[in-house]
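Yeah, one chain of the complex is gone here, protein chain that is, but the others are all in their spots.
Take a look at chain A:
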Amino acid sequence: APAYHLILEGILILWIIRLLFSKTYKLQERSDLTVKEKEELIEEWQPEPLVPPVSKDHPALNYNIVSGPPSHNIVVNGKECINFASFNFLGLLDNPRVKAAALASLKKYGVGTCGPRGFYGTFDVHLDLEDRLAKFMKTEEAIIYSYGFATIASAIPAYSKRGDIVFVDRAACFAIQKGLQASRSDIKLFKHNDMADLERLLKEQEIEDQKNPRKARVTRRFIVVEGLYMNTGTLCPLPELVKLKYKYKARIFLEESLSFGVLGEHGRGITEHFGISIDDIDLISANMENSLASIGGFCCGRSFVIDHQRLSGQGYCFSASLPPLLAAAAIEALNIMEENPDTFVVLKEKCKQIHKALQGISGLKVVGESISPAFHLQLKESTGSREKDVKLLQEIVSQCMNRGIALTQARYLEKEEKCLPPPSIRVVVTVEQTEEELEKAASTIKEVAQDVLL
């Protein structure tokens, strides 16, 4: 045997012995605290009070009590008011047909499904509703979630993972923000509805991609927008977005919670409103809690895309499925929507009417498109502190309530929002409000604003 070989074998035997006696260790050393440091930390810890000190007029301590359903005539704190606060755009919350369908379903199936979709929780009404929604939106497939917030918060992390890039609008709603946080992707915010800003971000990303083409080949790019933004009441410029999508090769996720059943000739949402083919949008997500007056949400798109969520959508696999009575109510609501396509025209007219009537209030400005049924009234000049603004608006809201108009302030989790919108009163227009009631609401708000703000 040659000498070099024996030397090599000797080195290898020594290596084996070293291996056998080496201890396991983690590569990143945690700097553990010494005993003294631990004692110091324990000494200086002060327990927080169980009940933190809050002022007496904190909204959590002064809530309004609603007796009965939150339909067109709502009874708040014992007073009958006209409901301008619930997202009941098509008035289907109190519809007798919807209620009858829900009751029949309740008698047939009972109340809950007692299981997620994969574990004896799939009922024929779920498959029916998915089918109907897919046909209504003219996509290949749809998937139902049992909670509206969880819909978009599960859909985004199902596709976008660590290392992927998501371009999202600053005014995106809280559910989208939570979905983005869960996805652990790189988030790039662009100014609200500013396509030039988005294009700038996309161009920067393109330059990065050209520097590192191998990394670019494995990163997925997404653009997340809402059809009708809940925080600002504005529409997103979808035609330009589709152009940008094809230019910079990103996927569009469209969140249509407020625009489903509101925009478009047949209520199919913002794609119908702008006349864009639905195949251009990769995923449409909406919740059924607004126009469809049910609970839950759905996503629709190509089969290839939606099928992925059946195993990866956390809210789909690990939550109990939608109660069948709500699915039956949603199917009936869809039937009503398909039978009366002129409700959408009526709703648009009412929105335009109240928009016009509310222009020129002293001290408040209307934020939102004229066709948006949920818009905001913000203070023209802020007092400087958010708390004072909230108090002022709360005063306006309570006085309006005394005069029979039920309004609400838009509430946010102030510490958790990424881009906190300014405090505002959110006014919702529904089909059930008559023109007189709209006029009454507009004049009431004008008078109250005059009183409070001047």
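As a convention for this text, a residue touches a chain if its C-beta (ideal position, glycine included) is under 8 Å from a C-beta of that chain, and two chains touch if they have at least 3 such contacts; residues count from 1.
Rule of thumb we're sticking to: contacts and distances are computed from a predicted model.
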Listed names "Alkyl transferase", "Tetraspanin", "Ribosome production factor 2 homolog" or "ORM1-like protein 3", matching UniProt entry of the absent chain: "ORM1-like protein 3"
Missing-chain contact among A:12, A:54 or A:127 belongs to A:12
Among A:107, A:162 or A:415, the residue in touch with the chain that has been omitted: A:162
Chain A, residues in touch with the chain not shown (by the definition above): 1-2, 5, 8-9, 12, 15-16, 19-20, 22-27, 157, 161-163, 182-185, 214-215, 217-218, 311-312
